[in-house]
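In this view, the complex is presented without one of its protein chains, the others remaining in place.
Think of it as A, B and C in the order they're written, each chain with its own count starting at 1.
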């Protein structure tokens, strides 16, 4: 209970992410994005990354910077070709980045399965569509379903609103999005927060992500940063 | 948002539960048991019930009353033969009640699957044990797993700490247990609470069970009742 | 927005379609609004009807857009627009949001469509070709919601048909559309096929059939889809 997971800077928190890592990156739209950790990643040499996140980057900031830097080998996302994802689109059409596109709920559930020790699951989502191509199907109780497998990361880079120093997290509004489920699905979860409090300040019933899912916490250096994903 | 789900009494809240219903019954140990709803069920004529709950009743109160009344055709639980489950044991040994015993986590996950639209899942729990007998197995990524299916109820009878009148729920301490997952897995969820507040009193971030999972709320008539399960 | 001048003159504006869809929602329904015209539907649902709007990025009880300057960076909908919350709202993460959706707890998903088939197949996430569109939550919503209301212009700008025997674009889900609202018609999908319920004022059932590939049944004379003066 006394372990202190607080890191002094975003740079320090992500310093040892290796080449080739699979990163679960939280955020949806402009909410719940670990902006400062992404800025630190732009200054970090790690390459050949696989990034799992909802959108393939928006505009020129946040994830798009890493794409421009050619640090990302593959994107696994639910929505690839938004008109604002022009950095990704250009790389993709030039064959310089790989893409796996998934239904958003299947992506969330595959990440949950990785965190929850579910070896595989059958879902009705995507039956009869490109999302089911090449996947095993099975009719269960008269309904056709697709077999889906866990999607784990080596690292989860996420954003929460508040943490205590043991790593308990709370989220605000719709800024939770993929962050809580991603926290469960990587052996190293690094969290950017707006505020860090002492253990016990967050009531047991108010904790959204229990501390055991969190290895590192850092207070974002510039809380005004805004990208989108 | 303005729908008022508050019922005037436990009796009124459970009045239309039919013969043959499958009931998801919340509670673990002495915590989070819908005591007043169980008392009302004892005065209710419904028979031939299937009850899904953690233990097969303890002592002479709560669920044990319904067992004594021979209203329960089958128990689906994780722990059947506790020494305090003597009412159940006697009926079982006389062949007067059916039993399906499941690993506790598989039971929770099967109920979640019912609520979350997962048609089936593979789990490592129970491999090579009686819990896997007769079930399909499959080796996934080198690990043997068992195929498990959703476990839904016709009615969930659960206990929460607080509700607002639209049906948002919060739980206290370890009194959540099976209650939140059971709330998701039945078309009719009936909740006993200690306090009912106006919509908006519970902050959006503090809601544990969103209102759409709840159809009826009643304030327990006697909050001092204690059984165990 | 068909190229036929008669159809064009009689076609409903997006606000008219949204108003008609809003009227169709049952009181107390839990509704997910897709991007585009669907987001307008919320404007036409009176608060007293108890309709609740959920968004797949983790909210039930989303309220109207906040006043300028009142936006909260942490409160947005699935279209990435700022929102308010109504009393009784709750928030949660994506895994829980899609558990709700996949689990059948959303009554109605209102989604834009690119094509709809006679069987109620929905195509709305991409057009053939590399580097276009995205799946997002559409496949989960289409497969998981109890009903799918689809909204589209009845034909393409070049007059090409969008209500087809079989979709030619990649599918979002099979046999899910229960009601289709276009700029000239309201069509319900039944086990017996599509039934033409209403046509835009000034048009006939034959006008709609002429720009629809599947045979449209009728069940008595279709009602009228009305246009407001305001655009």
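Basically, a contact is a pair of C-beta atoms (placed from the backbone, for glycine too) under 8 Å apart; a residue touches a chain by one contact, two chains touch by 3 or more.
All of these numbers come straight from a predicted model, not from anything done at the bench.
J.: Where does the absent chain touch, in terms of which shown chains it meets?
T.: Over the full assembly, the chain not pictured touches A, B.
J.: From the list B:10, B:50 or B:78, pick the residue that touches the absent chain.
T.: B:78
J.: In the complete complex, which positions of chain A touch the hidden chain?
T.: Answer for chain A: residues 1-3, 112, 114-118, 164, 166, 168, 184, 198-200, 204-205, 207, 210-213 touch the chain left out.
J.: Going by the touch rule given at the top, which residues of chain B touch the chain that is not shown?
T.: Interface with the chain not displayed, on the chain B side: 28-32, 55, 77-82, 89, 92-93, 101-106, 108-109, 111-112, 123-131, 161, 171-181, 208, 226, 228.
What we mean here is this: only the chains that are shown with their structure count from here on.
J.: Starting from the Cα centroid of chain C, hunt down the chain whose centroid lies farthest away.
T.: B
J.: Chain A to chain B: how many Å between their CA centres?
T.: Chain centres of chain A and chain B, defined by C-alpha means, are spaced 33 Å apart.
J.: Which residues does chain B have that touch at least 2 chains other than itself?
T.: Within chain B, residues 116-118, 204-205 contact more than one other chain.
J.: For chain C, which residues are shared contacts with two or more other chains?
T.: Expected reply: 59, 85, 91-92, 98-99, 101-102, 144.
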